[in-house]
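In this view, the complex is presented without one of its protein chains, the others remaining in place.
Here the chain labels run A, B and C in written order, and each chain numbers its own residues starting at 1.
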Amino acid sequence: MEVNVELLIGTKVSDVNGNKIGRIEELRYERDDTSCRIEAYLIGASALIDRLSAWTLLRPIGRALRTRKVLQVYEVPWQEMDLRDPKHPKLRIAKGDLRHAK
Amino acid sequence: MLQITLGIVTSVGGFLEIGSVTTAAQAGARFGYQLLWAIALGTICLIFLVEMSGRLAAVSKHTVVDAMRERFGFPFFFIVCVGIVVVAFMVLVAELGGIGFGLQILTGIGFPWWAVPISFVVWLLMWKGTFGLIENGASLLGLVTLSFLFAAFRLHPSWSSAGAALIPSMPQSGKAQYGFIAVSIIGASISPYLMYFYSSGAIEDKWDRTYIPINRFIAGFGMTFGGVLSIAVLIASALALQPNGILVDTFPQAALLMTTALPKWGFYLFAVSMIFACFGAALEISLAIAYFFAQGFGWNWSEDLEPSKNARYAFVYTIIIMLAAIPLVLGVDPIKVTVISMALTSATLPLAIVPFLFLMNDPIYLGKYRNGWISNTVVAIIILMSFVLAVISIPLQIIGG
Amino acid sequence: MDAALSWVGTAGMAGDAWLRHTTPDKYTRQTLDLSGQTLLQIGRDLRKSPRPAIDNAMIDTALARSRSHIARMSRLVVEKNAPDFRTQLDSLRQDQKLVKQLADSIEASSK
Partner (left out) sequence: MGLVRDVLDKKLMDREDCCMGRVSGLVMHVSEHAQPRVTHILIGGPTPWMRIHPSLGRVSRWLAGMWGPKNGEAVRIPWSRVETIGRDIKLDVEAKETGALDWEIWIARHVIERIPGSGSEEEE
């Protein structure tokens, strides 16, 4: 099945129980000579900061406000993302099992 | 060192165009020296913004538009595109009208008659000329505007009261009008298309990292050049027009600016200065609009290529210049267009400056050359100011304009 | 009223410059005509909203006189008649003083 990456960006994701997680903001990829594999999906407002390459600008502000939580990003490995309906992506796991990106 | 012309030509588009000259003249005629601070503030902001655009281009080889499209994506780019292009188009109409006015006071033939020939000459220069020719030609012709400075000196201004006016103060009466002119002055000097033009110019002139110190000098010197001349217009107007109670609502009134200071040549120098300055500004804006589209959509672009080698880019400026002539032929008053476009520039300022703050702190584009805390503080202040301007510019236009 | 003063001043300054042979005839005529027309319009607007405590008739007379001087100056430009032009310009300067006084008194009364 074909999915348009540019349209996936900004769609809301829910977990296996239907809880809201956030929006997909970025896709991690690995490439070799011929192919380009998706490794993980980054979800949450802070993934937007990653995508805008704005850490150097915003991290000091985040530190000053002591809001570490806001600045964390969910990283969902490709195995745990269900894209059968690209307009409404769902996780195959529960919100509690999510990992934060480093 | 010849690169200084890029600074001067950018500065001409910022300060020595119909908008800045008429607002500076209006400010002087109505409030004397009192609004000098607004020009000084605009100049300082512009020095910082232009320096940053040049640095971004020299280090990352991306123009501001390139980087904006890449980081913020197509939808955001498109919103900015519509906002900036509409405003820049109105400014272009005003500049072509300014050339027409200059020719009108020299020959007595009304500006609508000049619209088509002027547009054709501007277009022809874009069509056949190279970037170097436009850059050097426009800045060389722009030197005529030094006559404003000469005129201001001849009127023996009081330097102490001029200096005192660098600190903002409120007038006794006409507060709305005062606010409106202050917003217009800042709007007329900090125009986003200047940043786009300057960074594209840096790419056309093939700058690299070694140009960083030169870029700083060019931005500082070029914008100061324009700022000082703009201040000279204000002073000349305060000393020559204010005593006669002339408020400068129309172009023929502005033409009297230098007749007291330079009795013999003042009138003609004013007309010629306006023609050359508006001509430079018109070229700069047409280029900026064409660059904006070409870079945003990833087309081939360079003023040095022949039109058939970058057809879409050439097509954009051809259409834009043609369209800009239409309102003038129909007799739309360029001064009115100028006034509206300046308020709109202020209103669209946040759209251009906010993404700029992000880009200038991007480690991928700029590495160790990204903004330090001084530059960031200045941009943050400009953003705050631009939001205030955006909110108050339209109401002020209705009350004070 | 500020606008009226501005246009009387414009006509005066354009006249001065023409007498010194430093502006083209056409520009001078166009500017004088524009001043005359604008003053006519300003006079109409002022009459539409007459203000109490101010002698509106006096304003009318002052503006009408200025306009007739300006109109005559415009004709004298065509005839290149500098001496008569100077006389008209001097009378216009007198009107300018009157308009200034009127404008000042309006400003004082509005405070």
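Following the convention adopted for this analysis, a residue touches a chain if its C-beta (ideal position, glycine included) is under 8 Å from a C-beta of that chain, and two chains touch if they have at least 3 such contacts.
Computed from a predicted structure; not experimentally measured.
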The chain left out touches which of the shown chains?
A, B
Quickly run down the residues of subunit B that touch the omitted chain.
60-62, 66, 69-71, 73-75, 77-78, 127-128, 297-301, 306-309, 311-312, 314-315, 318, 364
Considering the whole complex rather than only what is displayed, give the residues of subunit A touching the chain that is not shown.
1-7, 9, 25-31, 34-38, 42, 50-53, 78, 83
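Rule of thumb we're sticking to: only the chains that are shown with their structure count from here on.
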Taking each chain's centre as its mean C-alpha position, how far apart are subunit A and subunit B in Å?
42
Touching two or more other chains - residues of subunit A:
none
Sequence positions of subunit C contacting 2 or more other chains
none
Seen from subunit B, its contact residues with subunit A in the complex are 71-73, 357-358, 361-365, 370, 376
The answer for subunit C against subunit B in the complex is residues 2-3, 5-6, 8-10, 12-14, 16-17, 20, 22-27, 29-31, 34, 96, 100, 103, 107
Hey, which residues of subunit B end up touching subunit C in the complex?
105-108, 173, 241, 244-247, 249-250, 252-253, 255-256, 259, 263-267
